[in-house]
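And then chain A:
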Amino acid sequence: MKLTAAQKALALAFTLGLMAGCSSTGDTMGEEDGMTTSGGETSGQESGSTVYGGEDGSGISSSEMTEEQRREAEERAMEAQEQAMREITTFYFDFDTAEIKPEARDVLVAHARFLQANPGQDVRIEGHADERGTKEYNLALGERRANAVQRFLVVNGAARGQTETVSYGEEKPAVMGSSESAWSQNRRVELVFE
Partner candidate 1 sequence: MRQGKHTVGHQFPLLITVILSLLAAPVSSDELLIRITKGADSAIPISVVPFTESGQMPAGEKISTIVRNDLQMSGEFDPLAPEEMLSLPSKGSEVYFRDWRLLGQRYVLVGQVSSSGDTLQARYELYDVSQEKRLAGATASAPKSAARSLAHHISDRVYKAITGVQGAFSTKLAYVTLERSGNKSVYRLQVSDVDGKRARVRLESDEPILSPAWSPDAKKLAYVSFETGKPAVYVHELASGQRQRVADFQGLNSAPAWSDDGRSLLMTLSKDGNAEIYRMNLANGDLKRLTNHWSIDTEPTYDHTGKGFFFTSDRSGGPQIYHKSSDNAEPRRITFGSRYNARPRPDATGDFVYYVHQRDRSFHIARTDLESGEETVLTRTESDESPSVSPNGRMLIYATKQGEDSVLTVIAADGGAAYSLPASSGDVREPAWSPIVR
Partner candidate 2 sequence: MIGHERDKGDEAQAPWKSPVVLSVFLHSLILVVALAGWSWTNPIKEPPPPSISARLVTPNDPEPSRVVDEVDEPDRDEERQKAQEEQRKREQEAERLQKEKERQEEARRIQQQKEQERQRKAEAERKREEQRLAEQQAAKEKAEAEAKERARKKAEEQRRKEEAARKAAEEKRRAEEERRRQEAERKEREEQERLEAERKRKERERQLRESQLEALAEQAAQEREAEEQRRKEAAAAKAKQARMLTESEKYKALIRKQLEQSWYPPGSATKEMVVTLQIGLLPTGELASVKVVSSSGNTAFDNTAVSAATSLERYPVPDDRDVFEKYFRKFQIGFNPENVR
């Protein structure tokens, strides 16, 4: 539970990089952590197929690489990492706050860059609250969270026109139940790429 989203993202990226094509591992992890959404499975497969194709050992061919090749490889690795980070589309909040947690920032930056790179891509930012407190206040709280994420994306390169916010308040919980675990998973913002 102590693993932050960024740490998880990095871990995921490394796992994917070292065990290319082994998609099941990431899925299991994601499910265990209860942090991936329905889109996770397909993108996991995608990343599995795109990162580090071939089975030649990296140690053998590296000495033969040119500087250019090396940079290209780094960029590719970076891109792969960001793409892996973009697997993360749900961001969590503390009770009655709309403060973006530090571990979510890199991921959101990745999303912002992606949106910047793909002006035709729109995103719907859905704000949610847990069931505690009043429905109308939670509706406003969900919106505040969505707005916070929207501002962050715009500041980091996305165009406002690509974004749309909506708050569901406490109406659409991710997890049913009245436990601290359920509540913590329901206080969230979800990015929905359409």
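Basis for inclusion: all candidates are chains of the complex that A comes from, given by their letters.
Going forward, a contact is a pair of C-beta atoms (placed from the backbone, for glycine too) under 8 Å apart; a residue touches a chain by one contact, two chains touch by 3 or more; residues count from 1.
Quick caveat: nothing in here was measured; it's all calculated off a predicted structure.
Touch with chain A in this complex holds for only one of 1 or 2, which is 1.
Per the touch definition, chain A reaches candidate 1 in the complex via residues 96, 131-137, 139-141, 143-144, 147, 165-169, 171-172, 176-178.
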